[in-house]
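Structure incoming, see below.
Complex shown without one protein chain; remaining protein chains in place.
Up next, subunit A:
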Amino acid sequence: MESMNDGIGVDIAFLLLATLAVVTGWRVFRTDSMVRASFFLLVSFIAVGVIMILLAAEYLGVAMFFMMAVEMTVMALFMVMFMMNPAGLNPMNMVHQERIAIGAGIAGFLILGAMALLAVFPDQPVPADLEPVRSLGNEMLGDSMLIFESAGLVLLTTMIGVVVLSSHRGRYGAAAEGSMPPGLEPGGDPAGKPEEDEAGEGEHHHHHHHH
């Protein structure tokens, strides 16, 4: 703990970590693959997490590591699963609507930069007897309990809902039963449907409509 108050060491660590966070954050938008972008973002978050540890937020900083690790893995895999071109090792352009994005980026930079320069930050040194984990626990299960418990319950409900919706086995049988892929052109035949012989086609079509 003493080394944390050493000053120069903390300053150097902060500058290196901040640079790492900004550079990897920038790489997120310059890389050409969803997987790479996710893990660059993870490195950026980890650097921020270490900065939080330097700020004596020892639980929140470490929690950032495991939360973001799982989150970014799941995000990367879901993007690969659901996107037409997830660009694993195939390059792709990762940016779109560039003009709006550039405008929003400049505006965001100016506002945040102005806040950093002009705002008056409170000067409250961390008390020597601070117990970060205990004080955080008292906050979450004390005054802010209602907020955290409500948010937790909503998240749990969402998770159960997603599992139910995406599960193959449902209360009314298999989820994919009777589902058809969309046509390649509007109103066209389902894509990827095997060719049927001429005689059986009419009857099958008829049957399908009654079903």
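One rule holds in what follows: a residue touches a chain if its C-beta (ideal position, glycine included) is under 8 Å from a C-beta of that chain, and two chains touch if they have at least 3 such contacts; residues count from 1.
One rule holds for everything that comes next: contacts and distances are computed from a predicted model.
Its UniProt record calls the unshown chain "NADH-quinone oxidoreductase subunit H", which is the correct pick from "ABC transporter permease", "Biotin-dependent carboxyltransferase family protein", "Sarcosine oxidase subunit beta" or "NADH-quinone oxidoreductase subunit H".
Within the full complex, the residue among A:I12, A:V70 or A:A174 touching the omitted chain is A:V70. When the omitted chain is restored, the residue from A:V62, A:M79 or A:M94 that touches it is A:V62.
As for the chain not pictured, it touches subunit A at residues 2-3, 35-36, 39, 42, 58-59, 62-63, 65-66, 69-70, 72-74, 76-77, 88-89, 131-133.
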